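Following: one structure in C-alpha cells, then a few remarks.
Removed: one protein chain of the complex. Kept in place: all other protein chains.
Letters A, B and C mark the chains in the order given here, with residues in each chain numbered from 1 onward.
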Amino acid sequence: MSKPIDPDAAPAGGGEAQPFIHPIRVRWADCDPALIAYTGQIPRFALEAIEAWWEHHVGLDWYALNLDRKIGTPFVHMTLDFRSPVTPRHMLECEVILARLGNSSIAHRVRGHQDGVLCFEGEFVSVFVDAGPRTPRRPPADILQRLLTHRGEG
Amino acid sequence: MSKPIDPDAAPAGGGEAQPFIHPIRVRWADCDPALIAYTGQIPRFALEAIEAWWEHHVGLDWYALNLDRKIGTPFVHMTLDFRSPVTPRHMLECEVILARLGNSSIAHRVRGHQDGVLCFEGEFVSVFVDAGPRTPRRPPADILQRLLTHRGEG
Amino acid sequence: MSKPIDPDAAPAGGGEAQPFIHPIRVRWADCDPALIAYTGQIPRFALEAIEAWWEHHVGLDWYALNLDRKIGTPFVHMTLDFRSPVTPRHMLECEVILARLGNSSIAHRVRGHQDGVLCFEGEFVSVFVDAGPRTPRRPPADILQRLLTHRGEG
Partner (left out) sequence: MSKPIDPDAAPAGGGEAQPFIHPIRVRWADCDPALIAYTGQIPRFALEAIEAWWEHHVGLDWYALNLDRKIGTPFVHMTLDFRSPVTPRHMLECEVILARLGNSSIAHRVRGHQDGVLCFEGEFVSVFVDAGPRTPRRPPADILQRLLTHRGEG
C-alpha cells in the first residue's frame, strides 16, 4: 500500500538549468487568528524545502543522513524577510538554491512564492558535524560530489 | 509561478469504489528523540488527511469553508489507537472514510499505513456551526449533497 | 543565569490529597483562524501536562527517562472529548490523574479547564518499553514505587 521514500520521485524539478521548487500546501493548522500562516511556521516551511532539496539532490533526507550516515547538519544561522502574507489560497512554491558550499558548512537560499508573489526569502547556514560528538567535519566524498554538482543552482 | 488551490488536483483517489488516500511525507521535524514521529504529531497528520478529504470531496478546505462559507466544523471527539511507530522511512498513507453524517455532525475514520503496516487508526467527530456565533446548524444544501455522495466511502 | 531542571520546583500541587494541576499559557501561536486553539494543539497540551506529571511525581521528564534510564513510554491509545473552546483569554489548567497502572502499561486522565469551564477531557494510555529495542517491560522498581504512590490520584 505504501512505498519506500524514493528521492527520484521528489515533487519538483532540480535539473541543471531549472531551479528546485518544493511545493507546500498551506493548511488551516498553519494559520493564526490574523488569517495568515503564523510567522513561526515560515521557518519550518523553509526548512522542509531545504530537506526536500537534500532528498532530491543528495538522495538523503535528514533522517537518513543522521541515522544511516551519522552526519548532522545543525543550523548556525538563519535570516528571513517576510514580504507578503502566506495563506491557504494558493500553493506555496519554495525555491531552494545552494548558495555556498564551504569546507564544513553549507548555505541555502529559499524564496517562497504564492500566485507569483514573493512571500518570503531567506538564507540558512548549516555546518557538517559527526552525528554523535557533534565535531565539525567535511562531508564524505560521495555526498560532497553530489553537492558540488548543484553549487549555485536550484 | 504558483497556481490557485485546485481541489480536483488533490493528491489521491476518492472515486466511488476506491478509498480516499492522503499521502504525507513524514519529516525530521515530525520526529522526536525516540527516532519516531512524536505522538502529538499523529492527530495533526489525521486532521490534515481529513481536511484533504474535505477539499477533494466537497471542494472546500477548512479555510474556505470558514471564511467564504462562514461554516465551522469544530471537533467534539477524537479517539486514536497507535499500532506501530511512524517514521520518515516510508510515505504515510492516510485512508479517510466518512463514517457517519448526522443532522449537524460528521464523523470520519482515519487509518494510517506505512509500507503496508497499520500505524494508527482513529475516529474524529465534528459538528457543523455558524462560524461566528458557533451555533449548531445543518450543513447547507450544496455541501450536504456532496457529503451524502460519499457516506460510508473513502 | 539558568538553573538545572528541578522537578521539585514543578509548577503545581500534586500532594496526597490535592490533584496535580499543570497550567499552560495558551498563545497566539496555538490559535487558528476560528480564534480558538487549533484542535491538533489540544493533544499536545495534554501530553505536556502528562510529562509535567511525570517530572513532578517521578522526578524524570521523558527526555531523562529515555536518555538516562533507557525507558520509553510510547502511547498506544488516546481519546479526547472537546467540551468548550480553548483561547488565550484564561490560563489552561490541566488536571492529571494516574488512572491505571498495569504490569507494563499506564493510563492518565487529563481534564483541561479555563475560568472554571471544562474545555476538554481525555484518557491517554502508554506502555513501558526498553528504549532501544522497544520490547515491553515492567517499570524498574524505583520508578514503580513512585508511580504506585500516586495511583488514582492527581
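Here is the rule we use: a contact is a pair of C-beta atoms (placed from the backbone, for glycine too) under 8 Å apart; a residue touches a chain by one contact, two chains touch by 3 or more.
Owing to the predicted nature of the structure, the values given are computational and were not obtained by experimental measurement.
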* Contact with the hidden chain (one of C:Cys31, C:Ile71, C:Leu98 or C:Val129) -> C:Cys31
* To do: Name, in rising order, the residues on chain C that touch the hidden chain in the full complex.
  => 1-5, 25, 27-29, 31, 35, 44, 47-48, 51, 61-64, 66-67, 87-93, 113-116
* Structure fact -> Omitted-chain footprint on chain B covers residues 28-29, 31-33, 35, 38, 40
* Structure fact -> In the full complex, chain A touches the hidden chain through residues 33-34, 36, 39-40, 43-44, 47, 63, 66-67, 72, 74-82, 85, 131, 134
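We take it that only the chains that are shown with their structure count from here on.
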* Asked: Over half shared or under half: which fits the residue numbers at the contact of copies chain A and chain C, same or different?
  -> same
* Asked: Cα centroid separation between chain A and chain C, in whole Å?
  -> 33
* Touching two or more other chains, which residues of chain C qualify? -> 33, 40
